[in-house]
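Have a look at the structure below before the remarks.
As you look at this complex, bear in mind that one protein chain is not there, while each of the others sits in place.
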Amino acid sequence: MLEVKDLFVEFPTRNGSVKAVDGVSFSIKEGESFGIIGETGSGKSVIGLAILRLLPPTARIRGTILFEGRDVYTMNSREMREMRGRFVSLMPQNPATSLNPVLKNSIQVSEVFEQHGIKRAEGLKKAKDIMSKLLLTDPGRVCDQYPYQLSGGMKQRLLASISLSMHPQLMIADEPTKGLDNESREKTVELFDKIRSEYGSSMLIITHDLDFARDVCDRVAVMYSGRMVEINKAGTIVTSPSHPYAKGLVQALPRNGLVPMDGQSPGRINLPDGCLFYQRCKSRKDVCKKQVPVMKIFEGGRVSCHLY
Amino acid sequence: MSSLLKVRNLNKEFNGARVLHDVSFNIEQGETLGLFGRSGSGKTTVGRCVIGLENTDGGEIVFNGNPIIANGKKPASGSNGKVPGIQMIFQHPETSLNPRMKGMDSILEPLQIHNMCTNCQMQDKAKELADMVGLGMEHLCRYPSQLSGGEIQRIVLARILSIGPQLIVADEPTSMLDVSVQAQVLRLMKRIQEEKEISYLLISHDIEVLQQVCDRIAFLEEGRIVRVEET
Amino acid sequence: MLIFFTHILTHVSGTGDLMIRKRLISALNNEHLQKAVERKDMLIAMIMLALLILVALASPVLSPYDPNAIDLDNKNGNLTSAHLLGTDYLGRDMLSRILCGATTSLSISAGVVTLSLIVGISLGCIAGYYGGFVDEVISRAIDLFLAFPSIIFALAMMGALGPSILNLMLSLAMVHWASYARLMRGQVLSVKEQEYVLSTRLLGASDRRIMRKHIIPNSIAPIIVLATIDLGHVILSVAALSFLGLGLPMDIPEWGAMLSAGKGFMRTAPLQTIFPGLAITLVVVIFSILGDGMRDILDPHEQGDDLY
Partner (left out) sequence: MLVFMLMNVLPGSTAELMVKHAFVGLEQGVTDEELATISERYNLDDPLYLQFFHWMEDGLLRGDLGTSYVYNRPVAHLLKLRLPATILLAMSSMSIAIVCGVSLGVYSALKENRLTDHLLRFVSLFGVSMPGFWVGLLLILLFSVKLKMIPVTGYGSFENLILPSLALSIHSMTSIMRITRTSMLETLGQDYIRFATAKGLPMRLIITRHALKNAMLPVITVLGFQMGYLLGGSVIIEQVFSWPGIGSLLVNSISARDLPVVQGCIIVIVAMFLLVNFLVDILYTYLDPRIRYG
């Protein structure tokens, strides 16, 4: 379905270019829910935006992204517009700022349909039944209201229904649980389960919340400072990860005793050579310092570390 | 030994709606009391009332023996109702520090306010505080916009510790931080608690964090303390 | 009304004045200056400004003739070696009049802006910080003065007071302070709620200290931008007023007056209307460039490259 090979993304700034994504490769199969876990600034959101070519013009992108075998970066703007919304849709990070404050909800929902050749009235009807499927109370009233009149949870569901309106083959969800408390996080998990059962579209879920990834994703990749360090089934990653950083992440969870890792992730302008986790890795070897570990198959998943 | 902080049936109305109903709890010397509640349960309001940022509609708060709030009113004592012994850590790192002041000035400001030591001592006092919260000197000469969330919360902690408080009210100090950084900050707070005999009122919606860090947890629902458990 | 107004002025300007001086010094000597030099357009504008101030200060020495020396035999003369920019209808040398005009314009506008800055910032800060009754009174006064288009008010004042430099400065300042006060009040209201202000108050800082250390530095930036651009606008107003003959007495050379004098002889000696206008435009352009540049430099999140 989606194939990403050696993706590099750099943002030139006043004092040097920030290497947001430093050689990432992964693929998502039909109907699979693939998660990317990473902390703030690990470059996970950049990947999502790169797939839909929504990065700012200043970004320098290398590498190939194949969707259904076609390279996204060789598509012309018409093909690109065709793909966005119909085949690949985005569920943005903070629902509050992703809805146009001065436009009625009905316009914002139906315009996706209009764009892909469906008349507004019919589009609105379709949108309403998607909304009711996603447990959004009284879709009719919501459509006539303005975004600021909706609660956080309702905004999220509205966004979900917008991005699902054309039954896309791939849905990219960017940090759906950011800033939510436990209870609304359960609701989000429920929402995503409904989406998968109802539409069966494959999903790319970008989050920093391990438990959420375990509950919603089949396979999960762990990102650190712009590189993928481990890819494995969601269950194994959360319970028994193999990469030292992934282990550190799991141990830092409150329920596992809040065992902290010392130090911070390296500066992104001139990345140290060798393994990026070298300074903070407890089981580091001198080879880690010099040579960038390559992705190796290991116990059903892949890990990039010299220990294995 | 009487408890450090005694709160007796604290009430608070917020434009008509009653937000807190007879909230009572106390915090012993050197203890960490967790305050758990979903968003909207009024836990932040409790914190702000204890700290004196919000005035209350009834109830007493006694800190270290002397009352700071008697039946809802602030007695004349204390610098406009703010007790130096209690300090607060806020939830959002990006607004907890003055964007125009370097880390160093933020840490030293409390000392300057109470002119607790001469300028020559300032430098090494700052060094000492920075070491205590695990920050190097290079962090001190950066602006908050050049620091990560975890580093900012450490500077906030150092800033508060400089005047030796007895109770720190922390309103979801680590909810905006990543998991690994959260672990570092909470570990740091525990270490400081042992060294400086400080007690915490830790407010959070994340029950796992509270179970891990607090000695006792008070459960707050719709402005009422429903139960208090030992961890 | 006027007596009452000057009374607040003297009392308030005492406190406001010291705040401003300290803030401006500390704000300018740190890295803001290096950043300013980095930008080409700012550099040019600053050099031109320095030149301008030099000319304004040294105009009596620089100008070849006494600006008011009447020499009737070569009225409306064109460019000659003796009179580089020709002469006006009374035979006075245009070049020296323009040079001295720079002094008048710059000194008046500097005076007006500083005066309104002091009053505006102090009143705005007090209104924003303390709120309640004080805020009510000051805000009403602000609305009162802003109800007038600035030139109309100044026109009426000048008409009543009669032409003199002090009256001109006073009448212009009476209008401009209100816009500073309103901007300042808005800034203070938003900064006051920030968490770092609350925590400083908890640490026992006095109101004055909070205002000086935290509130003003974080709300002064847009005011400085407005003040820089206003320097240009005041020059425009001064020129307009003296164009209508209500500005300065005749003996003080002023660009606006020159323009209105030259108006009558447009057909025969058009140059008289072009040079003073050009001078005004040039000065105002310098201030506009400086103003825009200041806006980017003092922008808070431009501080340094924030962590990616």
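A few notes on this one:
Labels A, B and C are assigned to the chains in the order they are written; within every chain, residues are numbered from 1.
One rule holds for everything that comes next: a residue touches a chain if its C-beta (ideal position, glycine included) is under 8 Å from a C-beta of that chain, and two chains touch if they have at least 3 such contacts.
Predicted model, so just to flag it, every value in this text is computed and none were measured.
The chain not shown here makes contact, within the complete complex, with A, C. Among C:I70, C:V137, C:I152 or C:M250, only C:I152 touches the chain that is left out of the view.
Of C:L49, C:I126, C:A240 or C:I297, it is C:A240 that touches the chain left out of the display. Counting the whole complex, the residues of chain C in touch with the unshown chain are 1-2, 144, 147-152, 155-161, 232, 236, 239-240, 243-246, 256, 259-260, 263, 266-267, 270, 273-274, 276-277, 280-285, 287-289.
Contact residues of chain A toward the unshown chain are 52, 54, 81-86, 89-90, 92-94, 97-103, 107, 111-112, 115-116, 146, 148-149, 159, 162-163.
Methods note: only the chains that are shown with their structure count from here on.
Relative to the C-alpha centre of chain C, the farthest chain centre belongs to A. Chain centres here are Cα averages; for chain A and chain B they lie 34 Å apart. Between the Cα centres of chain A and chain C there is a gap of 51 Å. The geometric centre of chain B is 46 Å away from that of chain C, both derived from CA atoms. Shown for chain B are the residues in touch with two or more other chains, namely 148. Each of residues 305, 307 in chain C touches at least two other chains. Against chain A, the residues of chain B that register as touching in their complex are 38-39, 148-150, 175-176, 178-184, 186-187, 205-209, 211-213. Chain contact summary for the complex, chain B toward chain C: residues 51-53, 79, 82, 84, 86-88, 90, 92, 95-101, 106, 109-110, 113-114, 142-143, 145-148, 156, 159-160, 163. Across the complex, chain C meets chain B through its residues 194-196, 198-205, 209, 213-214, 217-218, 300-301, 303-307.
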